[in-house]
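Structure provided below as structure tokens; questions to follow.
As you look at this complex, bear in mind that one protein chain is not there, while each of the others sits in place.
Letters A, B and C name the chains as they come in the text, with residue numbers starting at 1 for each one.
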Amino acid sequence: MIKIQKKNFNLEEEIEKIKNKHSDIGALTSFVGYVRDLNNNKDVKYLNLEVYEEMAFKELSKIENNTIKKWGLIDTLIIHRYGKLIVNEKIVLVCCFSQHRKNSFEACEFIMDYLKKDAPFWKNEFYYKDNEWLENSSYRF
Amino acid sequence: MIKIQKKNFNLEEEIEKIKNKHSDIGALTSFVGYVRDLNNNKDVKYLNLEVYEEMAFKELSKIENNTIKKWGLIDTLIIHRYGKLIVNEKIVLVCCFSQHRKNSFEACEFIMDYLKKDAPFWKNEFYYKDNEWLENSSYRF
Amino acid sequence: MRIRYFAWIKDITNKEDEIIDINHPKTIQELKKYLEHLYPGLKKHFLQDVLRFAVNQEYVSENLNLKPIDEVAIFPPVSGG
Partner (left out) sequence: MRIRYFAWIKDITNKEDEIIDINHPKTIQELKKYLEHLYPGLKKHFLQDVLRFAVNQEYVSENLNLKPIDEVAIFPPVSGG
């Protein structure tokens, strides 16, 4: 399941909604990304996160389907927020549900790598005096 | 932080308690283990999870300290339940908080591997007709 | 053909999107030529080859044939997650 939304989310509620559908899940690996107080050695006030929403859905669906197939997952959940996000707020959640842990770990890292590389989101990071558009480093590819 | 407890836990609450202490966290990888409905090709009713509590604290503290040091984590959280756990219930939560995602993924998998190998917990799995003490396979070591 | 701009590309074009409907460019290469002319500030970024192009919400190579009904998006490297 893919959700692209402005509002915050509750980890317990979002995860239980998926978990409750399947009794064969033994393992869940999840990743949460947060807005950090310091980046590029500057104090961050907030992010303005822009999204190309129609394309983000398509790209994340593609990544999700490839991952489910490659690792035989039972289910996945990706939530990505956009808009104004203040320091300490959650930005993204990726969950990989599977029978065994090894698959779920590998799959979750795989989704995050491709999300960082291809999903059309852009962070405009606001400091106390100026702002800067970020770019994900692609050293892992 | 290590918690060994009978009662269930709320992912959002437990994670926020740690997250709120640190504004430099950018990444959280977490793992949740659940009781599956099927194991060894038998329908599972519930687990009785036994613990050697004093030793589990010592072992998990050792694993936690090694992991924080090895991967430069900001914080960790391990919750492991014991007692009667019914199908679909959470058994374990491991959280690795760090600045960047790669460290948190590797650290979380590392903790799970060592927890599975060394932490003194034993699952007595109850099926419809009989029961069986499980042993973690150690193929990864 | 609808062209959409994201992130700091919008600061150069001063708009989020626009419609190009007469003599539409036939390839991304032709579109780049056309936009360089309209927005000289884009030229150096095209030359550095840092921007990414999507047609109908899919990443594309520059040789793809463009159709009048296509939605083309131009954006810098992403930074989600």
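Just so we're on the same page, a residue touches a chain if its C-beta (ideal position, glycine included) is under 8 Å from a C-beta of that chain, and two chains touch if they have at least 3 such contacts.
Treat the numbers as computed from the prediction; the structure is a model and nothing was measured.
The absent chain, not drawn in this view, touches the displayed chains B throughout the complex.
Screening B:L11, B:L77 or B:V92 against the full complex identifies B:V92 as the residue touching the chain left out. In the complete assembly, the contact with the undisplayed chain comes from B:H80, out of B:K19, B:H80 or B:R101. Here the missing chain is touched by one residue of B:I15, B:L28 or B:A119, and it is B:A119. By the touch criterion stated above, the residues of subunit B touching the omitted chain are 33, 49-52, 54-56, 58-59, 80, 91-92, 112, 115-124, 133-136, 138.
Keep this in mind: only the chains that are shown with their structure count from here on.
Taking the mean of all protein Cα atoms as the centre, the chain whose own Cα mean lies nearest is A.
Inter-chain spacing, taken between the CA centroids of subunit A and subunit B, is 22 Å. Per-chain Cα centroids separate subunit B from subunit C by 48 Å.
Listed for subunit B are residues 101, each touching two or more other chains. Counting partner chains per residue, subunit C has residues 81 touching two or more of them.
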